[in-house]
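Below: the structure, in structure tokens.
Partial complex: the chains shown occupy the same locations as in the complete assembly.
Order of writing sets the chain letters: A and B. Residues in each chain are counted from 1.
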Amino acid sequence: MAGPPPFRYILDTNQFSRQDLDFFLRQAEKLEEQRREDIFGMLEGKILASLFFESSTRTRLSFETAMLRLGGQVITTVGFQFSSISKGETLYDTMKMVEAYSDIAVIRHPVEGSSRIAAAAVSIPVINAGDGTGQHPTQALLDLYTIFRERGSPDGLRIAFIGDLKFGRTIHSLIHLLQHYNVEMIFISPLDLALPESYKKSLRKQNVSFEETEDMKEMWDCDVAYVTRIQEERFVDKNEFDRLKNSYSINRAFVQASRRNTLIMHPLPRVSELSTDVDDLPNAAYFRQAGYGVTVRMTLLLLCLGNFPEGQS
Amino acid sequence: MAGPPPFRYILDTNQFSRQDLDFFLRQAEKLEEQRREDIFGMLEGKILASLFFESSTRTRLSFETAMLRLGGQVITTVGFQFSSISKGETLYDTMKMVEAYSDIAVIRHPVEGSSRIAAAAVSIPVINAGDGTGQHPTQALLDLYTIFRERGSPDGLRIAFIGDLKFGRTIHSLIHLLQHYNVEMIFISPLDLALPESYKKSLRKQNVSFEETEDMKEMWDCDVAYVTRIQEERFVDKNEFDRLKNSYSINRAFVQASRRNTLIMHPLPRVSELSTDVDDLPNAAYFRQAGYGVTVRMTLLLLCLGNFPEGQS
């Protein structure tokens, strides 16, 4: 049975209602419960075009693994070594070729809005795997699924977002999805990297409860902490960066001081903001998060292709 | 049943007789008529070595898609990052390795004649996917198949070739195949980019009827117009290029003025010589052409490997 219309293409977190998200979470969970042997072969004979005009190994391999795990096949192109584009071909024309070759396409592109242009060009489903400073909806869905799998429905949870809230694309996308749930959001960051006003305005409009603080210890009262990198290149003053880097670094002792057994998430790659001594704590979810990424992308491929097994929805 | 001997390797358009071409066109058409489920699995357990010493994403993905659609698998290498070659390995030695790994190889190489050297080194079938200024026979076969599928047998058709007839490798290869049919050829180009004398000599020898003109409107009396890019780098005088670029640019109104519902073909990528407002006209065949490319390469893989199903030939 095909998924509902919002899952015919995946371009933007805006395209999903609360009902869509609940449906999606149930589907992903059901898929994960199935034995691997039942799943393998669902997309036999189908081809995924994996179009990474910008390098993103983690995301690319996650999608390709998802397709192969379902028995499908993959054609890949990485970078603008993409020869016809260097000859001046438009994205529209490239997609018309891709449409002739494959059953579904995943696109990563440095220019915001590219995935929408790509989707408009063709009749096959297109999934946005990140376009410039724009959306990265499948990352947001896998983050949502991680919360759901590890802590149940987000309703009623207190969720901290830590680090670079100003530029962090994954945080912006996840905040957007969580507006559909009855959550409390705590934004923990240096003032210079605070959540932009436009996002706060949107949260107020949706009556989402949120707080802002510079104090890392607020994490201890949260069910979930979503940690991100603080990027050096954002700072004019190198000393300021070094000071913040250390104050926004989380280690094992700090996590264990939590009063709520806070689930630690991170989109990866991490650098110094999350110490490796956290890794073997049971509430360190970030490596499991990578695995859920495959489940989520398998679910999306099945929904987009209308190949979800009978009786699953 | 294996195909006839001319399909044991694909190196040059010269290797085919009229009978071979007729056989090939029938096979490709039969393959296209089969349901996808019947086809999938024909090459299960076979491996294609996709050797692109020169980047050509369109051609590479077309071959890889063809192999995967038949249930086969692909190993790929792109560019001279090909490590053993950078250590001084010869193409002969590289091919001996490829022979040990795979069942069939496709090779794209910047040096003319490379595919012939590659084929001579090994006992597995080798397909030339373009070598330097030399041949690109599978492109010519897909162009021929496009004409056949869209307008029936080329016999009796009036076919225009437009643009850079001097350097256009795809045009030279297609002209060569069409000499086996009773066609009229119209060569439309600026004088500086006219068809080289050697090709005209060959056409006269074969008693192929042809005309040359600079006037684009001659296209209106043709059944097929094969359009190619005029490449800026061919011109010493930039102003001359700009003038020609505009005079050899085809738009919707111009196509609709045709008296013969002219089929518009293009090997792609296109730039300004073919306006996007032509795209949704029913006689704009160039995006379908890309799809026929997969069919044609599936047919060639099956013929080369002798795996064409019983009763098909």
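Everything below uses one rule, namely that a contact is a pair of C-beta atoms (placed from the backbone, for glycine too) under 8 Å apart; a residue touches a chain by one contact, two chains touch by 3 or more.
Because the structure is a prediction, the values reported are computed rather than measured.
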Assembly size in copies, with 2 chains present: 3
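The working rule: only the chains that are shown with their structure count from here on.
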Centre distance in Å when chain A and chain B are each reduced to the mean of their C-alpha atoms: 41
Chain B-touching residues of chain A, taken from the complex the two chains share: 44-45, 47, 49, 73, 75, 77, 81-85, 87-89, 92-93, 96-102
Touching residues (chain side chain B, partner chain A) in the complex: 36-37, 40, 55-58, 61-62, 64-65, 68-69, 78-79, 268-271, 276, 287-288, 290-291, 293-294
